[in-house]
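Note that one protein chain of the assembly has been removed; the remaining protein chains are unaltered in position.
What follows is chain A.
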Amino acid sequence: MEEEDVTSQFPAQNSHSENHDGGLPLFQVVVPEAVKRAENVMFTLQVTIVAEEKGLVLLRQYEDFEWLHHNLVTNNDIRGIIVPPLPVKPLSDPKSAESLSKKQMGDNTRIMRGDQFEHDCLSVQKYLELVLSHPTFGRDKMLSSFLTEQEAPVRARLNKGLITRLSSVIDTARKSNRKDVDEYYNTKRYFATEYSKAIKEASLNYNKLLVAQWRLSSSYSTVATELTSCTADRDEELVKLNRVLKALSDGCEDEATCYELKSAKGETTAGFFLDLFARYSDSLKDMHFRRVNDLIEYEAAEKALEKAKPPKRQAAEEAFETAKSNFERASENGKTELNRFTQIRLASSASFLSEYAELQVKISQDFYTQLLHSRRALDKIHL
């Protein structure tokens, strides 16, 4: 059901991107399941090649996506582009899953939440969708082969050293306050920073809310079990009492299922949206950051050109031209990308908010009816 929901969102975004870039996406991908193989989580990909109306089924593990992402980013010119964010690595070892479950359900719970691969599948599927419908990445050769060849491409080990990451953090902090030449980008960059903060906070708090709901649900089911733990067969009054308690137990059971459902569904709607955009907002910030870098380079090249002595003038001019065109491309691409981002954000927000609200209404309605049954059952107990 969850997959269907997402694919139904899909065409809406397609039609949008088709305006710019006809024929995208080249592939449609559904990720129906993931299984654990040894230490790795294997995702099943159902790929449909749109032009040939041909389908195939592939197996990919998370590291393959990591490699794909790396290649997409390095092989394409990503100036001004908001790169769709790679999903977080699924938890594959039992210990981390257990600690997550404990964190969510409380330490002394007897209920363990199962593997949450559905959520990971959804994230991966969404990622592929975003990449495939993206005008820059949608036609990438690497992506095509990734989705058409049975064997995953050979990956090189990715080195993301601590030092590079650290220096980039410092860099970001230093450059992010830089005044822009373009007022439009000034406000957009400010928005990106604030939005990122706000959505991360919202995502975090929403997850806490979900956890609280899980816990409430689990304590309701504990109560429900305990309510029916006492059996009495012969004693009339006790039988009556037990029938009353049974009704209460049913009510508690209903509440438990209700909150469990709300959490599960909330996770795939609101939780999913918030999580995606918390990551996406980082891509947004990255884009701005890269553009600021380009701007700095451009300004530096301009200065160098002014100071350049005749023998070096040629080289300086070339450097200046490159930097200028880089920056201009970044700015230009950035504008379309920002618009695209807004479009995606709006579409996703609209669908998540209405889906979320509809779910809440539906679940509450269902359980209202359930509770009504328990309530009626009580009326039938004559004292």
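Assume a residue touches a chain if its C-beta (ideal position, glycine included) is under 8 Å from a C-beta of that chain, and two chains touch if they have at least 3 such contacts; residues count from 1.
Keep this in mind: contacts and distances are computed from a predicted model.
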| item | value |
| --- | --- |
| Among "Rab proteins geranylgeranyltransferase component A", "Sorting nexin-2", "Presenilin" or "Large ribosomal subunit protein mL53", UniProt-listed name of the chain not shown | "Sorting nexin-2" |
| Residue among A:N40, A:N76 or A:S374 that touches the chain left out of view | A:S374 |
| Identified contact with the non-displayed chain, of A:D77, A:D235, A:E318 or A:E332 | A:D235 |
| From A:L59, A:V73 or A:A202, residue that would touch the chain that is not displayed | A:A202 |
| Hidden partner chain, residues of chain A it touches | 191, 194-195, 197-199, 201-202, 204-206, 208-209, 211-213, 215-216, 219-220, 222-223, 226-227, 229-230, 232, 234-238, 240-241, 244-245, 247-248, 251, 254-255, 258, 342, 345-347, 349-351, 353-354, 356-358, 360-361, 364-365, 367-368, 371-372, 374-375, 378, 381-383 |
